[in-house]
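The complex appears here without one of its protein chains, the remainder shown in place.
In order of appearance the chains are A, B and C, and numbering begins at 1 in each one.
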Amino acid sequence: MSESLLEAWNRPPTIEVDGEGELLEVAMGPHHPSTHGVFRMDVVLDGERVIKLKPVFGYLHRNHEQIGQTVGYLQMMPYTDRLDYFCSLTNNWAYALAVEKLVGQAVPERAEYIRVILAELTRIQNHASTIGFLTQEMGASGTPLMYAFREREKILDLFESLTGSRMMCNYMRFGGCRVDMTEAHLNAARKIVTGLPRFIDEFENLLTSNEILMARSQGMGVLKPDLAVNAGITGPMLRASGVNYDIRKVDHYGIYDRFSFRVPLGEHGDIYDRYMVRVLEMRESLKILEQALKDIPAGPFIDPKAKIRGFKPKPGEAYGRIEAPKGELGFYLISDGGTSPYRFRIRPPSFINLTVLEDMCIGQNVADVVVVFGSVDIVLGEVDR
Amino acid sequence: MKTVEEIKTAIETAVSGAQLEIVPNGSPSAEHSLLVDAAHAFAAAKFLRDDAELKLDFLSNVTGVDWLDKETTEKVKVTRPVEKEVNGVKTMVDETVEETKKTVTPGYLEAVYHLYSMAKKHGPVILRMRTGNRSDKVELPSLTPIWRAAEFQEREVFDLFGIIFTGHPDLRRILMWDGFKDYPMRRDYVDPDDYEYEPTAHDDVLKRAQAHLAATTTEAAQ
Amino acid sequence: MLGEGLLKGLGETARNFAGSFVSKERLTTVQYPEEREPLPEASRAFPFLVYDGADWEAGLRCVACQICEKECPPKCIYIEKSKDKKPDYVGKPQIYPAKFDIDISVCMSCQICVEVCPFEAIKMDNQFELATDDRFGGLLYDRKELARSNEYYHKIHPTEAAEVDARLAEEKAKAEEKAKAVAAAAAAKAAPAMAAKPAEGAQPQ
Partner (left out) sequence: MGLGERSFDVAVDPELKIELGKQGIFVTTIQELYNWGRKSSVWPMQFGLACCAIEMIATTMARYDLARFGAEVFRPSPRQADLMIVSGTVTKKMAPQVVRLYNQMAEPRYVIAMGACAISGGPFKQGYNVLKGIDRYIPVDVHIPGCPPRPEALLQAFMTLQKKIDEQSLTGENRPRYLNVDAPGEFPVPEQGEHDLVPASNPNVWTVPVVIR
């Protein structure tokens, strides 16, 4: 490889070791109290400073892709719930979108509205919990997380009354949704949406100007925009680095071009910006929700011609992607004309967002590694699949 | 954005010697992909990233696909001399016979790259590379030096499919443990026998469970 | 001022603490098991088999068509067809499941079996208090453990059950009408045939 190409590949920075004392190798995880799950980081330390960090994956590798190639198209839908188990509805949507693209299935207008409403509610509860976990990792033992979960429970109650399950909704179908969102459900959603701004205000009162949070997050774990783009980072983490790329705005999938909302961008690309971008995204999601709940039309919630059983797409392939709360979630399907896909691939945002974990952690103290890691917002079910 | 044909010509003019082929996509999405030969893939990818008009700076998705050896049988009519007895004299006569011909198309492993542009907000351009076969010629150039996004994803393809990416800075197993020997996402992979308790088995699982039961009972009998 | 943000945050927690004495919204604890929140109607846990009438074995709606077995994503259903037939709720002789097992240690509560069942025979229960120390026997349910009456179904999913009943009644009415029509047609056909018989008797057809 020539030197210029080496340069093109943004290598993680190397830093100088001060030469006194020995280097210490620590395996953080897979059972580690601070991490989000069974994730391991092999860290080399010089004193407290991180010299090298290698993530180790696979402790929750559940063979989703293999299962996707053995079960049918519909049967895969409940499995997608378990990918990013905070946001089962956006996972459903991404998968349904990919299959709809593969067979050219249209979706009725009402179903699109229902999808937007549920996806944005999912985004809000995901971001609230993420901030809760992030502060937990900074040492705020429980309070913000408890407030976040209090609001999350309200949203989960709506999900349960609509889809039957709190977390694993299995709600979307190719060409629409499984059941209709009745007026009672819509009113429940409206009630949640009117209550949420006060919660976000309280949350911000609690955290945004908190000196400890600022000290732990400002200037920490900085990610430069050019590296972020090159490393395929997506979602709030990319936008915190100042790159304006939101698939809702770029692809206009579903009916997102009908709503007016802004894409919050960060300036410094540090942990604090990532926190702020998430808070602002919650507010933008509320805007979308208000519009969607006002405009939702009457009509069928699933294309009456849509096939549920005996689904056999023609040979071909499709890549469908959406802006999931964690970033770009894509499903790549190759059909050979059979009842199950020939190749089923999930493009997981949290897995690829971890590419730059080492770059962000090098030179930081070991106590900050978990905070940087928490700010990436990952879910292990999706990282390892 | 340029069409696939235009991108093909653009690469062919920029990278001399590159052999490209358009792989059609039969689904309504009609996202056709570009098959690029392994020798020129790196240069072609670099061109795609740096070209001012395309500027595909964002590699979204890298994945492997395993295509097994394909056996096709077709009936062909062949004319060949056949010995025949005509009026008591053996002579060679040309005759048309129908024969079934078996052709084995060797399988290959494929790496698929989905490219988008964050600067220009367009995409996707789909790039494919194929290995020579599924056993010993499984090397492909790594595109990690061009897009860092490929770093973990190529490792995953190596882990699950066994494609060796030359030029990858850190090609190790990523999801399975280091001592693991198989490539579990290949289509001919057989998983280990742990079918002791399958109370609701049918089809394949039932066969495996019965085989397991038979094996353990004969073992116990001996 | 340094510490201002902290004080603001503390004020917020104080408000929540004080608010928990007056506002139900801030005091969210449910004193399970003494106190339970009503489960929403759609709530689902594990499947059960619906039967009509008083006798569970005779009233099972399931006709052992094995569609759910095939469509179940984690393959946790096992069905054996019966050799003989017994009358179903409409009175038509049907095959019934000689064995119907669900391994709830595998079931992922996805409800696909309910969606694909053409006979309204399998539905989702909302009973979730199933913790047990019996790994094998306690988690493999046979058809007796799975059978629940239609009344129970009405109790846990009233709206859905009413819809199902209406649909079944309609189907039954249709079937009866059809049977009647068939019988009438047969009778109508038989009558002229009978009348014509002596005349046609000489010409076998």
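To be clear about the criterion, a residue touches a chain if its C-beta (ideal position, glycine included) is under 8 Å from a C-beta of that chain, and two chains touch if they have at least 3 such contacts.
What you are looking at is a predicted structure, and each value in this text was computed from that prediction instead of being measured.
For the chain that is not shown, the touched chains among those present are A, B, C, taking the whole complex. The residue from B:1, B:35, B:119 or B:206 that touches the chain not shown here is B:206. Among the residues A:89, A:116 or A:145, only A:145 touches the chain that is left out of the figure. Residue-level contact of chain B with the missing chain is found at 175-177, 179-182, 184, 189, 191-192, 194, 196-199, 201, 205-206, 209-210, 213. Within the entire complex, the positions of chain C that touch the omitted partner chain are 28-33, 36, 45-46, 73-75, 78, 103-109, 128-136, 138-139. For chain A, the residues touching the absent chain in the complete assembly are 30-31, 33, 37-38, 58-63, 66-67, 70, 78-79, 82, 85-86, 145-146, 149-150, 152-153, 166-168, 380-381, 384.
Note that only the chains that are shown with their structure count from here on.
The two chains most heavily joined by C-beta contacts are A-B.
Taking the mean Cα position of each chain as its centre, C sits at the greatest distance from chain A. If you average the CA atoms of chain A and of chain C, the two centres end up 34 Å from each other.
Inter-chain spacing, taken between the CA centroids of chain A and chain B, is 30 Å. Mean C-alpha positions place chain B and chain C at a centre distance of 44 Å.
Residues 25-29, 31, 46, 57-61, 63, 65, 112, 114, 118, 121, 124, 126, 144-153, 160, 167, 169, 173-177, 184-185 of chain B are the ones that touch chain A when the two sit in their complex.
By the touch rule above, chain A contacts chain B in their complex via residues 1, 5-6, 8-11, 57-58, 61, 63, 65-66, 101-104, 227, 229-233, 243, 245, 250, 313-319, 321, 328, 330, 332, 334-335, 342-343, 345, 347, 351-352, 354-356, 384. The touching residues of chain A, counted against chain C in their complex, run 71-72, 74-79, 143, 147, 150, 153, 157, 160-165, 168, 170, 178-179, 202, 205-214, 308-309.
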